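What follows is part of the complex, with its chains left where they were.
Which chain is which? They are A, B and C, in the order written, and residues in each are numbered from 1.
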Amino acid sequence: MDYLALYVTLKLALVTTVILMVIAAPIAYLLAYYRFPGKSLLEALVYLPMALPPTVIGFYLIIVMSPKGFIGHAWESLTGGSLLFTFLGITIASIIYSIPFAVSPMKAAFSKIDRRLLENAYVLGLSKRATFLRVIIPNSLNGIAAAAVLVFLHSIGAFGVLLMVGGSIPGETKVASIAIYEAVETMNYQAAGMIALSFIPISYAFLLLINKLNEDSRT
Amino acid sequence: QDKISVAVAANFISAFKEIAADFEDKTGVKVEATFASTGSLYNQIKNGAPYDVFLSADEERPALLEKEGWTHGTFIYARGKVILWSANKAFCKSATWQDALKNNQIKKIAIANPVTAPYGTAAKAALQKAGLLGTLQSKLVNAQDIAQSFQYATTSAVDAGFCSMSAISTPQEQGGCYYVIAEAPVITQFACVSKKAKNPVCAELFATFLMSDHANKIKKKYGYH
Amino acid sequence: MTIAASLKKRLKYFDVEVSFSCASKSMMVMIGPSGGGKTTIIRMLAGLTAPDEGQVIFGEEVWFDSARRINVTPQKRRLGYVFQDYNLFPHLNLLDNAAFAAVDKKEVDGLFDLFKISHLRKRKPHMVSGGERQRCAICQALARHPRLLLLDEPFSALDVVTRRGLREELKSLKGSLSCPIIYVTHDINEALFLADEILPVVEGKNDDGWMQRTITREPGEGTAAKGAREPRLSLVY
């Protein structure tokens, strides 16, 4: 069994989740509470990765991250290394791929908070920042947890994008979904089946967790 | 621990696994392999994928890499043949593979993507030479590489699939039958070592091992000559 | 300190247009029919809604001046505001709610004793009754040492008995606080019981005749209804 691929998958999912939580929270806050010109454009942009085939995302990522692309080029002149086919590269890909799944439940949770609670916080002297940390976040824990679980699962399942920008390098970019693909290709059905099977309980547990969080937030 | 990473064309998977295992045993150098179609691997290398050694299924792409300065030189490591494989033994009762394919029972035939996989290109050329390409076009299922083509054939997802000779030495082959496609050009497979290999000594060591008698024996077992 | 305000605000069906002032240690009661603009006025004092025109002056400080484009944020006004509907933070227990913005967290215990909710300090807001919630909200506002206290119908959702109890507590508290208090109610009796000064607000304007008309109007008169959600109840008690 390809433990290395499972390890890379879980590491990728974990790193993606942690980073996305930090990135998505302010975006979700902006979308939930502010009106500004171009808001619906920003919103559509955030959700775009959900609506594009992973290969389209992969295609554009290759273009910008390849040594000739502007990000890849900048990265290479800074570090001397390539961005594509590295763990960092697939982390970036995975983050972009999963953004909508982080922003959407957080935005929903933030929107559900009673406006009057925020007003009370302002009257009590809290700045917007303090209100965000002391009122909005503690009252959105369900939504934030749901976002984290969704992103984690979605990153575990990422395939198309990673196939294009990852290059299946063992221990670095070869995640379990790609290992399964390769195992099936090489007709190593047993290995494919083992990895595939190992996903079912993990995913299942997380899904039960999501449902639980949703029910809790409803009451 | 020393290690090298090798990009391997999909037709060579089975042979490679055995060779790599022996190499690891003998030298203690770990071999990490990535399998895909030749075109796909070439594309990755062009975009900066950090492979130390590239085992292609054709002559053209290693040559291009040499021209582009990725490698110092290329060498032939195997010659392969295209076969037409079926899980159904009745398929091989016809006199020729052309007749077998003309049978109306045949609904689907797998072929590796002719653009990215040299074995696919060769199979397509054979079909064309036999004048069958037009009539069979609607029955062709495009696999991403030669390995997927064989996989479709072994699961009976297709009635027959163009594969490489190496497929017949795998456990999955048991119970099937095949025609050798003589009309398909022999495929000359070239390899090359990256200039930027992280561990040039080990990479060269592997290249040498690949051409050793020991390795040749394994290649022969898998139908390469 | 004295709060003085002169406010204009265009609403959908009428305009708010009032002026008033209220000194330290005194209580002004705003009264009037539902939808008359009382909450809107309170919100303009708190800085949650901006008037279209006018000034809000607190002592020497200018909180709002449309001409000079001054609008001090709610945060900087340092006032206590008990909202018309419960506004406690659902993720905190009563004690943490009251201590949320307290100047000195130790004072909260004393306030809880005074309002007789000490035994509930560890409960979350949804685990206590409406009256207890509202008492906690008053503690929350007081613990901040507000310079001005705004109470928007704090007891309107409560039953008659609880309400009368809290009304007494509030009256006794008035003496010990040294800030102006502005209190909104529907209940004429409550107004008469608590007020140093009464400001009747009808369709956004000061209408001094409203109380008198409401009390004496003949029952069954069609037009009475709008201005009289609870027209005579107050008079009976």
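What we mean here is this: a contact is a pair of C-beta atoms (placed from the backbone, for glycine too) under 8 Å apart; a residue touches a chain by one contact, two chains touch by 3 or more.
All values derive from a computational prediction rather than experimental measurement.
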Formula of the whole complex, where the shown chains each stand for all their copies: A x2, B x1, C x2
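As a convention for this text, only the chains that are shown with their structure count from here on.
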Topology of the chain contact graph, where touching chains are joined (line, ring, star, complete, other): line
Relative to chain A, chain with the most remote C-alpha centre: C
Geometric centre: closest chain by C-alpha means: A
Separation of mean Cα positions, chain C and chain B [Å, integer]: 82
Residue numbers of chain B (touch at least two other chains): none
Two or more partner chains touched - positions in chain A: none
Residues of chain A that touch chain B when the two form their complex: 62, 66-67, 72, 82-86, 167-171, 174, 182, 184-187
Contact set on chain C toward chain A in their complex: 46-48, 73-75, 77-81, 83, 85, 87, 89-91, 100-101, 140, 144
In the complex with chain A, residue positions of chain B that touch it: 5, 10, 13-14, 32-36, 44, 47-50, 144-145, 147-148, 150-151, 154, 170, 172
